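Down below is the structure, laid out as structure tokens.
A protein chain is absent from this complex, but the other protein chains hold their places.
On to chain A.
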Amino acid sequence: MGLDLNELAQNCGEWLRGTGPEPDIVVSSRVRLARNLAEFPFMAKATEVDRTEIERILRERIDLLKEEERLPRNLTFLDLGELNELDRRFLVERQLISRELAESEGARAVAVDPQEQFSVMVNEEDHLRIQVMRSGLDLQATWDAANRLDDLIEEQVTYAYSDKLGYLTACPTNVGTGARVSVMVHLPALVITRQIDKVFRSLQKISLAVRGLYGEGSQAMGDFYQISNQVTLGLSEEELTKKVADVVPVLLDYERQARDFLVRESQETLHDRVSRAFGILRTAQTITSEETLHLLSSVRLGINLGLIKDVATPTINKLFIHTQPAHLQKLAGMELDSSDRAIERASYLRKHLASGGDGVAEN
């Protein structure tokens, strides 16, 4: 059963639906586990023969789990070497694979479920990167799902593991649990009130890492940030999950205080900012990806503060993803250069944000 990427492009992943707890600030919860097969070298020393063999073994075992109906039958295994660059970039924008995996060479793949709640990357930095995503703040359920998936795969293969150091990974920064537990948060008011750096410094002091929307090295876009554990050794997975979970209520409180402050202290400026952003998005004839993210962030804030009433947060979540380059081209059904994309993007935004339009509530 195949997964049609063109069809996938039309909707958006479960994690963007805004159905989980605290959807105004916490977009999604994610757990990623790094695993390696014991009898193969890590990627740095794996030959193309090794990589092909790793991919074959994992594909075979995952297929077996599907046959036994222990993994969903509609789980799809995508050979990334066979996909074109646009499709690979589309999967990156969708957060189903990392940029590294998309851009690397040689045998590599990803197994994806149609609800986009989990993906298993093969031959990324580690042989396996198991990823589970959920909408809103739901770290416990996310960890439970990742743990189950890990147990299932582990029945089929021998992981590189040592009693002392735990799961052995290509990079010593992941050794131990191999677990990265994260939440993606939208913090526009902390950015506007310029408190964001201070928050980040506090997070770093308690060994939490802050990254942009697309992970390591990426810029924060549209005021979205990923908060995750820095340490993977010496704490159990439950402790790591708790460490991230414990800080979220404080972040929520902090962002809400900043929002209250903006409403109280600069209501007009705030309203103006939100309205202008909404106005530009609804009327522009050509618009860049960067400006779109910036303006959508203000609109998202405006919705959550009740300043905009005829659009829902999930619609904005979807637009954040759908207006990115690869998505736009998939939706348009053709390759577009950057100036054509700017026109197409503006048209897409106008259509979906039309005043009182029916297109607004869908997701």
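Convention: a residue touches a chain if its C-beta (ideal position, glycine included) is under 8 Å from a C-beta of that chain, and two chains touch if they have at least 3 such contacts; residues count from 1.
By our rule, contacts and distances are computed from a predicted model.
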Task = Pick from "Oligopeptide transport system integral membrane protein", "Carbon monoxide dehydrogenase small subunit", "Redox-active disulfide protein 2" or "UvrB/uvrC motif protein" the UniProt protein name of the chain that isn't shown here.
result = "UvrB/uvrC motif protein"
Selected residue (touches chain absent from view) among A:G136, A:G166 or A:P314 = A:G166
Request  = Give the residue, chosen from A:A258, A:L301 or A:L353, that touches the chain omitted from the document.
outcome  = A:A258
Task = For the chain that's not shown, point to the residue among A:L233, A:V263, A:A312 or A:A332 touching it.
result = A:L233
Query = In the complete complex, which positions of chain A touch the hidden chain?
reply = 36, 38-45, 47, 49, 125, 147, 151, 154-155, 157-168, 170-173, 175-177, 179, 193-195, 197-199, 201-209, 230-237, 240, 247, 250, 253-254, 257-258, 261, 265
